[in-house]
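Beneath this line is the structure, given in structure tokens, with notes to follow.
Here the complex is missing a single protein chain, while all its other protein chains stay put.
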Amino acid sequence: MAPGPRSIVCIKQVPKAQELQVDPVTNTLKRVGVPSEINPPDRNALEMALQVKDQFGGEVFVLTMGPPVFTSALEEALAMGCDRAFLLTDRILGGSDTVPTAHSLSETIHKIGGYQLIFCGEETTDASTGHVGPGIAGHLDCAQITYCSEVQFLGNRVRGKRSVEDGFETWECPLPCVITANFLSNRPRPPSLSGKIRVKRGGLITTWSCADVGIDPGKVGIRNSPTIVAKVDTVVLPDRKAKIFRGEPKAAVTALLDAMAADGVLSR
Amino acid sequence: MEKFEAIVVGAGPAGSAAAYGLAKAGVKTLLVERGKAPGQKAMFGGRIYSFPLHAMIPDFAKDCPIERYVTRENMAFLSDDTALSVTFDAPKLGTGAAASFTAYRAKFDAWLAKKAEEAGAMLITGIRVDKVHRQGGKVAGVATNGDVVLADVVIAADGALSQLARSAGLRGDPSPEEYSVGVKETVELPQKVLEERFNLDEKEGAAYVFAGAASASLRGGGFLYTNKATLSLGLVVSSEDLAVTRTEIGTVMDRFRRHPAIARLTKGGKVLEWSAHLVPELGRAMSPRTYDDGFLLAGDAAGFLLNVGYTFRGVDLAIASGMAAAEAITRARTAGGYSAGNLAVYERLLKERQVTTDLETFAQAPFYLKNPRLFSVYPKLLNEIAEKVYTIDGTGQRKLSEVARAEAKAAKVSPVRMLLDLLGGARAM
Partner (left out) sequence: MTLPKDKTEYRGVWVFLEARRGRLRDVSRQLLGVARGLAQTRGSDVSGVLPSWNVEPLAREAIEFGADRVYLVEDPRLETYTSRPYAKVMATLIGKHKPEIVLFGASKNGRDLGGRLHAMIETGLAADCVKLEIDADGNLDMIRPSFGEKSLAHILCKQHRQQMASARPNVFPIPPRDPARKGEVVREPVEITDADLDAKVVSFEERRGHKGNPIEDAKILVAGGFGLRDPKNFRLLEDLAKELGGAVAASRKAVDAGWVPKDYQVGQTGRTVRPRVYIAVGISGAVQHLAGMQESEKIVAINLDHNAPMFEICDYGLVGDLFQVVPEMTRQLAERKARRPVPVAAR
């Protein structure tokens, strides 16, 4: 069997979606102090890459771009079983939209080198574009398989089961190839004790600035991002004044049905 | 595969003290905590007797997150609407090795774990370890979801339910009579209001224990401690009694909170948090063995908890047992290995540090405290006697001894029974 591939998984740290609340006074989203996590679909990407490694050997690197606090996402990925981690961090990257982001990640992937597979989550929960994965493939001019739920490494090619609206397509691509993992397509493994020990021992995370990688400052950051968010309107759903029932199931169901019957909801 | 000399499971007071002692002795130690941070899963009252800390870190008070030193002890017997209390005022309780203080467990445990880390132990959080790994029949590390980390010796300091002690076969599955259910809430009060209400100086604190109606006359009791600007209010109730009487701990807590004697103390306060956990009750009776080949139990996991009615002790015994465990390991190391024979010194060290001596002194206390009359009949009786003695309504006053005899009769407790209970109490305490 050919030696296993080097996979690079691109992840992002995002605010926990369920913690996001609309400020009742200003009607804007409260983001300050919201706990963050690895973008949930990125966990599926990590799991997919780690499964390839479990099956075929090779190594899994994890890469993120963002402020130094993103280190915690890298540490978690390492504790899940990744071999090395890379943090691209630079003030000039601030405010990058998907074009400079795909550009910067591609340049960093290029610098890491030696890769056969690149994994991303299908999209992030905070921006929901799904553009960065295919964007990286565009930049690197390599193959791509998006919305993958299963991956099979074939030595010199890769096969991916792609979830589309009317069914599942199986694509086969040469290497290197960008794979974006379908959200919930697998059960991401939790960080392991051995993994956390390895993280604690240190030395697994490489931190690079744009200069380290050779990224052109004229290509990144808010000033070189084609799109801007001009304004944000908050969507407020009407309050239906819910009646909530809980407790022992039988009694709770009776109470629920009684309330629905009393309101005439059950009559035809 | 990762390998350590010692793995300590649980970064509570016992685990952190053990890891601290081991690291200080140059033992390559891993300390594993299941919570996201040490102390996150802890709830207990937050009153800590400081004597083992003095022995461990002489200048601990420098940065230990102490809320208040306890200078006033209160014991109260509650009927449904009255309270008879005894207060012991002693500012000298607030100093020296005998001092006790109140603390937030989240902060205190984090502080102690940090000490262990600073001493050289590796702290890993967010991992639940519930199995020992065995090689050739003896404990040789821990296993989590198939992931094995090796160690020559493992200390289980994973709390009252100690999954690890059970996986190692040192304990059976828990039964309700071995545990009480503890609930605690933190009530916020402005510092000035608190100090005025409890008549305290800036650093002084008060501790209360409540018997009788506090636990709805079930076996158990209530407690209240003052922190800087909050109160810790809680209950410990026999889980067996809760099960038998089909009572929810929340209902008992609700009634306790509304008792006039309590409501007065917490008036105007805001409840910040609420938590519940299991408290081992049987002490040593729960874990006859505290060591095995390559394996030791410490703290709540070993049942090192003392409830003698007027004090609840746990954190101090946990720290002392953790230190004893560390010392046992360093001695076994010198003796050439971590066999059960070499670790047997643990029992002697526990005695030297007064852990088991205190537990043995009060060995009968848990059984004595299982006497239901202590929680139902007597507190009520005392309150009724007090009520009769202090009610002067022109119908004529009686002598205290007469009242007591009459009330005891009304409560259907024979004088002989009462005498036996009293003697039993004196012996156990």
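A and B label the chains in the order they appear, each numbered from 1.
Just so we're on the same page, a contact is a pair of C-beta atoms (placed from the backbone, for glycine too) under 8 Å apart; a residue touches a chain by one contact, two chains touch by 3 or more.
Computed from a predicted model, the values in this text were never measured in an experiment.
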Chains in view that touch the one left out, judged over the entire complex: A
Residue, one of A:M65, A:A102 or A:V151, that touches the chain absent here: A:A102
Full-complex contact with the absent chain, from A:H110, A:K200 or A:K243: A:K243
Touch list for chain A against the chain that is not drawn: 17-18, 20, 22, 28-29, 97-99, 102-103, 106, 123, 125-139, 142-147, 159, 162-174, 182-184, 225-235, 237, 240-247, 249-250, 252-254, 256-257, 259-261, 263, 265-266, 268
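Following the convention adopted for this analysis, only the chains that are shown with their structure count from here on.
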Chain centre separation (chain A, chain B; CA means) in Å: 44
Sites on chain A touched by chain B in the complex: 190-198, 200
Chain A contact footprint on chain B (complex, rising order): 1-2, 30, 32, 122, 124, 126-127, 129, 142, 144-145, 147-149
